[in-house]
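Shown here: the complex without one of its protein chains, the others still in place.
Note that the chains take the letters A, B and C in the order they are written out, and that residue 1 is the start of every chain.
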């Protein structure tokens, strides 16, 4: 793939189309925006300031997210599935061009690894996309891989397998440097399916030892994000099963190591915003993988199942910022789009994440803090919730519009015929599911 | 595949090997069996009667269970993976020859569907294996399938897709008749990933309508098992999400329709034995899919995570039998063997399921009923638990031995070199995982 | 308490105060209402029609809800705690006068049982309050009670205890008739704490037998609501543990028996709106106990933890109505107010329940049904969610105002000084917690 790699020469969505569609919706949008502005003004809030903050918000899109996902039971691809990382970037550009909330892409190696990284970088530049954290994959066996990860990677009992996994992570850093990334995200599926299969203690010791080798290779201006997950693919124990384990590991590594919170990686009922607060306390909050879920790691579209929870997470972040916390969380979408057009789901998730942020910005934090001090429970709860019940849709649309995006991004996407074009350009992919049940 | 299909001519495990290994272990086994017999005798129990009951117990093995399973993240095959349904049956025969608890196989169509069913039947006969319930698969798209199941099968909005799914189920019945099966198990993944995606009401109505068409094609001496599952592959709603929905459907169909309980298909903390009791009350308990789980539908080896729960399920069954309930539950193992040799896991699961049954047989039901009537809570609980704390391993070994199986079935399996032989005969399979994350 | 019972002679909140406060807020409220009306009009919705429907909605307040609740660890009473059922009614009248969403009260016997029921009826009439379903309590031992419910009530092993519990339920019906109620709600805590303690089967048989005796005493124009709960106070098994058990029981009783869904009585992750749809399918949905929860039966204020779930429940109800389902669910709040002024929490819960109803009314059901038929997953989900993201606060305020209530009901409540007045009239109550840990 070293020669003939495509360099994007044009944006995949016509700016004129966006402008035309926006013009059509302008009058009603502006009426709603003005009405909301007057209401917020009465509540002591400046809609312009909030719109500006919302416009400054960005969340990374995962390269794999533009392909149709699946479950162990089956995968049902759509039409126009991206074939290469270049195709993926193009789809990501569609998402950002219309939604204007996702200016960067998070790659996944070896899936996205190619020889000519400069071509990839140029492709991103041409599409106006930056490169966010690199994700290292040691939970699958790739063609040509010397040793198997069947029984683990960074925590495998065999030091040779651990060395291979460490080397892959270091290769990820190298590739990331070529692309302008500044962070490595490490998630491993290592664990066990049965009590007795593995030593819970030794596996953790090995994790710390192996990640220390990766950490040693980390450039000074990079961060490493350690991602925990309660279960799956391991079904009895997972080495980095919760935020406590993640925090121990991060603190053992050094100041460039942080914990990453994926909203779907927790036990049922867990209070995720509390975890956010605790990691902020230790100054180890690295960032988020956004998605939503009802049962397990469902990887559904952000805000689709429990939008109030998403708001409460952003409430902690806005609160921390207001209290002067020096932190810079990395935001990334991490979803599996099994039954929707991935581009639509990603646009929509950008909207929902931004919605939660905007709602959190509406909260009267001075009043809230006073009510909390007085234990005025009812009014404190109402003061917080008032942010959530406000319909901030006009702010989100306006922020998009001001950055060149669409008032109705999915509407314009459908009008653009992009998917149909790609269905013609990109060959159909067979679905199926194999015998994995 | 209609010609040249193999008909097994010899048992895959040498009976002499079993005999030799049993002879080696006989003395100590007999000492343990005798000591347990004396203890049970003091407790008013006849070890011979219990051993005979245990010897009469059988649970079906799923044809797909002899292949290595996986998750949406990856699949790591082992060596000697079965290539065809004939290979699968041979592996199942190994399981039963050594463990003597799994005399039947449950097939899965279209995975196991071939033209020459009489050859398949003959293969089973030669291996001493019967055919249990047929499982219909409408949760994947198969090559050559006209319409996609991406958005559902028996409950799809499009009547043509529903008709295709009904036709497949009827074809399963036809094939099953040729093999001597007497039951059809229907599990569908139909549901939705997002609130609003589907009408919860209409989907259920369609399910009842479609299963009624299948029911109409059911021979008089067949049963249909409806299997519910809380979630996965659908992540927001599943049409047959719980036993209540399953029961409504079964009762709407007719007297040949029953509910099947898979131990891994429930919400966290749910009391499964209570569900067993309720389905017994309505005379609609069809049977079980055995496995174990800690988080979701983990499909781990039966009894590996919560052996007491497995015992409590069997306690309800033995209790119902003692109260004269006329029921004939179908028992099947339904597991995914991701990190073990599937043959070993299936042998071991047969042991653990039989263990739970044997333990339940030890409970002094007369004393228990009296203590319950008196609300002697402590002694009632102890009376039940005494069955569980008893080490019935000698009974299980003796029941195997008397039927020609191995005292130490996995030990003999390893000594037999079966897996190594198959590794040479059957080509290696590539693992991987695709982009499903 | 038969003589000298108070009959309310005046509404507890001054109508002039409400009018004055409403006048103060009228201009901004009207601006918001008008702006929303214009937006809805563009979406094809008539704000007047929706406001009228919202105005017609009512949910019952539980008499015990106006007292401060607690946990097994402690109870911390507030000031002005109601001493008698007359006090409770007065507090309920405050809730309804201001919020205008809670015109009826649900009593709880024996807690609220007094000799002179006609005085109680007159008190309710004077306060403008009707009497909703009667709740029978057989989960506690009351002074003077002959037999203990320690080991159960309607399912107790001893027929004498069952008879006592049946008699109490029949007494509840008699008392309810005197008050104009039309329904009896039966919730029992019966179950077991340990495997073996009780026969799961026999306990259920006894339940059906005992409730049949109650059912036989039910007037023709009454309904009986069976309420299930997963756990607590029983910690291993509960006789009516889930909706499936509840449905079996209701269908065994007869056409006047229905299932009641308490939002907090389910296993983690359970899809409650699916249960609503299934009970609607069987025409056995009796009604709801509204509250919210994050962990167990937390009994928090409705909509405070997962407002989207509350919306999805109402979505099923509005959808069923739109499809012409003949049903008349009973709505009741069932919460424990441990740290708030119960009157404020009840007012607020009335608002949130009405909010969910109003949001569900906004959904374009024609468009939604079409999108569902086409499997346009993304737009279908968005079409539903658009109801939820709309800020319907102005509609709720307007519906209150038109019925004589307050635009800002809690604000007026605080301004009224009601709690301070009652703190003077009603003696302080000691808190504590006893040794229950």
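Assume a residue touches a chain if its C-beta (ideal position, glycine included) is under 8 Å from a C-beta of that chain, and two chains touch if they have at least 3 such contacts.
Given the structure is predicted, the values throughout are model-derived calculations rather than measurements.
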Consider the whole complex, including the chain that is not shown, and state which of A:247, A:392 or A:406 touches that chain.
A:247
Of C:33, C:231, C:290 or C:378, the residue that touches the missing chain is C:231
Would you indicate which residue among A:281, A:402 or A:421 is in contact with the undisplayed chain?
A:281
Touching the hidden chain in the complete assembly: which of A:128, A:180 or A:195 does that?
A:195
Please pick, from C:35, C:305, C:358 or C:392, the residue that touches the omitted chain in the full complex.
C:305
Out of A:190, A:262, A:316 or A:391, which is the one that touches the chain we can't see?
A:316
Where does chain A touch the missing chain, residue by residue?
150-151, 157, 192-202, 204-205, 230-231, 236-237, 241-245, 247-248, 266-271, 273-275, 277-278, 280-282, 308, 312, 315-316, 319-320, 323, 368-369, 372-375, 377, 380-385
Missing-chain contacts on chain C, rising order, are 64, 67, 69-76, 111, 139-143, 148-151, 189, 192-195, 197, 230-233, 235-236, 268, 293-296, 298-301, 304-305, 336, 338-340, 430-437
When the complex is taken as a whole, what residues of chain B touch the one chain not shown?
28, 31-32, 35, 38-39, 42, 268-269, 271, 294-295, 301, 304-309, 339-341, 344-345, 348, 355, 375, 377-379, 381-382, 385, 388-391, 393, 410
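As a working rule, only the chains that are shown with their structure count from here on.
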In angstrom, rounded to a whole number, how far apart do the mean CA points of chain A and chain B lie?
39
For the pair chain B and chain C, the C-alpha centroid-to-centroid distance in angstrom is 43
Using the touch rule from the top of the page, what residues of chain B touch 2 or more other chains?
150-151, 192-195, 197, 230-231, 236, 268
